[in-house]
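Every protein chain but one is kept in place in this view of the complex.
So, chain A:
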Amino acid sequence: MFWRNNILAVLLLCCTWCLATSEEFHEALTFRPLQDGRLATRFTFTTLLRGAYPRDPSTLQEEDESQHYAIFPLALGQVLREYAVTELHLTLNAGKWDYDHWGYPDEPGVGTGAELWAWMGESAARSVDERWKGLRNALSGQFCASLGSLDEQRTTSPELTFRPEGSLPQWGTTHQLRHGTLPSEHVCTENLTPFLKLLPCKSLTGIASLLNPHRLFDADWHGLGVHVRYLENEGIEVRLSFQSVFDPVRYSNGRRDWSLRSVFDRVIDRSCPIAHSSEIRVAIPKEETAVAITPDSYTTHAGFVYFNVSNASKPLDISMSWPDEQKFEYGSSQSRGRLSVSITNHMPITIQTSYLESMPWLLQFYLHSLQIYSNGVSRDDLISIVSYIPSVPHVRPTLFQAILTLPPKSTLHLSMDVIKPFLRYTEHPPDAQRGWDLPPAVLVPLLHSNSSTLDPGLSNPPSGFEQLRLPRRMYTPVLLVDLATPDFSMPYNVIIMSCTLIALIFGMVFNLLTRKFTLIRVSPEPK
């Protein structure tokens, strides 16, 4: 009796142990502070189904063998087996990834909108295109995204660009790639909720509890990704990722310090008991300014700081601060701003260049606020204004031409105040919130042949000075300016409300001015 009960318990334990070792769940969160004060975060939830094998497409006619998953997401697994998909990548991103300031992303799929690509083996029973259609519709239902519209009008097979990231099993049939993008797809909480349902601990415990949609979808850039691939000696791996770029300067009003509480508005209260490993990594910025990281229970390795979430004391809140920094400032408003140009002269001689700024009338200059700084020193003598034709609203643009003198090996910063007007209803373009593109400024370097422009520190002119070839014209990058927009749904309302107010006041003044006063008796006549 005793042994029978115990044997049952031991058998049960063995079963769960076997099942448990055949599936592994790892979660990780990586923080990377960027050079412009922003913070790149990346959540990775990886489930590995050991010993599993993608479904052979030649068996699509027959009934599939039943799959048992403990941690591996069932809904996704069913979709993968139904359409015999070997490798699948789905990303839903919003925003523009700024490679200049943010570097390369950890997950390469940062194209805006929805992107879906899959490697599937050929089959005589059901064609790849038919299965691609079924896969799209299944995933669009699963993730509440309109992936169903990635039909043959948007599907291609770019095998050179999208190589398989895992291995393709050898079945004797070739694998084909299907790829589609939907750049106008919006990402919101509707897409995050089914994403969280695929996780074993959902969003209740562990690192996934930090996924706060209010904060995630407020980030400057965010994207979620689902990646399924087959690894030859290991099995099928499902990697769910969420990347985002936050702006801690915006939340904290000037400082780029961040913590889990300030970025996600949450802390980790409990760790996920099913996770094989659960860690948070923070990249140490390479600059020399001092950085403070709390709590102290971390290990350092190769420029990263590692926190083990399962062992750490709860509630866990990690923070990073730059104690010696003053405010990290930038910004203007929608009524005025500051236009600045910086030009660097790498050559050892003084160069004179003509600077042309032709600006549409929607940005008006305050010339009296023009400031020139060369290597930090204010130098008003380095500019001479040749001509300035101010703009007339609704009629003509501004034309500003000046000659700038650039000292050798220095950087010149030119800046002036600008005011932004308030445009009329009909003058706004259809996508008014995007802003207006400003034309680039044009610089034409002029070269003086007399030696007075040479740096007096040089005894001989540099070699090849006579053959110096300066560019004939240089262009600055195009800027985007955002202007205040009225509410476009309101013309009728505005007209009736303003007119009502004016009519009411007029009517009451008219009443008061035109009526005569009379006395009336209200109490009865005294007897």
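The rule is short, and it goes like this: a residue touches a chain if its C-beta (ideal position, glycine included) is under 8 Å from a C-beta of that chain, and two chains touch if they have at least 3 such contacts; residues count from 1.
One rule holds in what follows: contacts and distances are computed from a predicted model.
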Name check vs UniProt for the chain missing from the figure, options "Vacuolar protein sorting-associated protein 33B", "PIG-U-domain-containing protein", "Ubiquitin-like-conjugating enzyme ATG10" or "Auxin-responsive protein", returns "PIG-U-domain-containing protein"
Missing-chain contact, candidates A:P158, A:P393 or A:P429, resolves to A:P393
Based on the whole complex, identify which of A:Y251, A:F304 or A:W361 touches the chain you can't see.
A:W361
Which listed residue (A:A124, A:L204, A:L231 or A:I505) would be found touching the missing chain in the intact complex?
A:I505
Using the touch definition from the top, which of A:R163, A:H214 or A:R521 touches the missing chain?
A:R521
By the contact definition given up top, give the residues of chain A that touch the hidden chain.
333-336, 361, 364, 366-369, 385, 388-395, 398, 417, 419, 421-426, 484-487, 490-491, 494-495, 497-499, 501-502, 504-506, 508-523
